[in-house]
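So the structure is just underneath, and the comments pick up after that.
Of the protein chains in this complex, one is absent; all others appear in place.
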Amino acid sequence: MIIYVLDIIGTFAFAISGVLVAMQKRMDAFGIFIIAFVTAVGGGTLRDVLIGKTPVGWMNDLNYGYAITLAVIFSILFKKRLNKLRKSLFLFDTIGLGVFTIIGVEIGISQQLHPFICIALGTMSASFGGVIRDILCNEIPVIFRKEIYAIACVLGGVTFFVLQYFKLDENVIYISTASMVITIRLLVVKFKIQLPKLYQ
Amino acid sequence: MIIYVLDIIGTFAFAISGVLVAMQKRMDAFGIFIIAFVTAVGGGTLRDVLIGKTPVGWMNDLNYGYAITLAVIFSILFKKRLNKLRKSLFLFDTIGLGVFTIIGVEIGISQQLHPFICIALGTMSASFGGVIRDILCNEIPVIFRKEIYAIACVLGGVTFFVLQYFKLDENVIYISTASMVITIRLLVVKFKIQLPKLYQ
Partner (left out) sequence: MIIYVLDIIGTFAFAISGVLVAMQKRMDAFGIFIIAFVTAVGGGTLRDVLIGKTPVGWMNDLNYGYAITLAVIFSILFKKRLNKLRKSLFLFDTIGLGVFTIIGVEIGISQQLHPFICIALGTMSASFGGVIRDILCNEIPVIFRKEIYAIACVLGGVTFFVLQYFKLDENVIYISTASMVITIRLLVVKFKIQLPKLYQ
C-alpha cells in the first residue's frame, strides 16, 4: 500500500520533470502532456511490453493517468514558481527512482526471471521513461552521457538480491533497496560524481 | 466492410504522406518504404503491442502491406504530379484519421478497457504513426508542436462514447465520430487554428 502511494507520488514527480523538458522545447499542450506521460510511465510500459504483461499497467489503473494530468495542469499553472519547488521535486523524483526500481525488480521475480534480468527490469522501470522522453525531444538520452542515476538503480537492484539471499524480511529489503538508490543518487548530485571518462 | 475499405484507403493516404517526408530527407528506396510503412501502420502497431494483441494487425492481413507498397510505387512514379493531387490526398488522409480513430476505440472496447483508455487508443491509432515517422526522420514530432489533429481524434472519441451512452445505433455512432474528426480537422486547417500558446 505504501509502495503504491509512493509509486503515484513518483509518477507525479516524473511527469513534472517531463513537462519542464517539453516546455524547453516549446511544445504545445498536447506535446507537453505526451512527454509528461512517457517520462512518468514509459519505463514501466517498456518493461511490461518486453515481458509480455499486457495491457500495460496504466491501462488498468487510471490513477497513473490522473496523477500525470494533475502534474501537467499544476506545472502549467505554477510554471513560474516551479523553480522554488525544485528541492521538493528533486526529493519526490528521487523517491520515485527508488520505488520504480523495487517495482521493476519485483515484477521480474514474479515472472521467474534471472536476478540479472530483474535488476535490468528495475533499472529500466526507473530510468527508461527519461530515455523515451529524450528521444521524443530529439536529444541523445541524458543518462547515456552524463547523468548516472541508472547506476543507482543497478546498485539498488543488487542490494535487493543480496538481502534476499540472506532471507531478510521483505520490508527490510524494500527499505534498504530504496535507501540505497536514494543515497547514491543524492551523493552523486551533491558531489557531482560522473562515470570515469573513457576519452582524452 | 465499408470501414475496412476506408481503412485501406486511409493506409494508402498515410503511406503517401510518409513517402513525402522520407523524400524531403533524401532517403533511399528502402528508407522510403519503411517510413511509408510506419506512418501508415505505426499507430495501430503501437496500440496492438501495448494491449498485447499480437501478432500485430498487418502481419495477419497482407492488404495493408500491398496498399503501402502501391502507395510507394505510385508516389515515386508520379512524384512531380503529387502536388496537384494535394487536395485529394488531404481528403483521404483526413478520412483515414476518422476511420483509424474509430478502429482504435473499438479495439479498446473489445478489450474491456476504460473509455478514457479507449479514446487514447483511438488517438494513438490515428496519430502515432506520424510520431514514429518523425522520430525515424530525426525530428521532434510535428503533432507535439503545432499540428493539432490529435485533438480532433480525442473529440471524435468523446463523441463516440457520448452517443453510445444514449444507446444510438452503431452506424450512427460510426458516422458521427468520423464526421466529428473530419470536421474539426478541416476547420483547423482552414482557419489555421493552433493550441493556445503557453509561452511569451
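A and B label the chains in the order they appear, each numbered from 1.
Following the convention adopted for this analysis, a contact is a pair of C-beta atoms (placed from the backbone, for glycine too) under 8 Å apart; a residue touches a chain by one contact, two chains touch by 3 or more.
On a predicted model such as this, the values are computed, not experimentally measured, just so you know.
Chemist: Out of A:Ala126, A:Ala150 or A:Leu163, point to the residue that touches the absent chain in the complete complex.
Modeler: Counting the whole complex, the residue in contact with the absent chain is A:Ala150.
Chemist: Touching the left-out chain: which of B:Met27, B:Leu82, B:Ile109 or B:Leu195?
Modeler: Touches the omitted chain: B:Met27.
Chemist: For subunit B, which residues touch the unseen chain?
Modeler: Contacting residues on subunit B, toward the hidden partner: 22-23, 25-32, 34-35, 45, 49, 52, 54-56, 59-60, 62, 65, 76, 79, 135-138.
Chemist: Name, in rising order, the residues on subunit A that touch the hidden chain in the full complex.
Modeler: Against the left-out chain, subunit A lists 49-52, 111, 113-114, 116-117, 131, 135, 138-141, 143-146, 148, 150-151, 194-199.
We adopt the following convention: only the chains that are shown with their structure count from here on.
Chemist: If you average the Cα atoms of subunit A and of subunit B to get two centres, how far apart are those centres in Å?
Modeler: The computed centroid separation for subunit A versus subunit B comes out at 31 Å.
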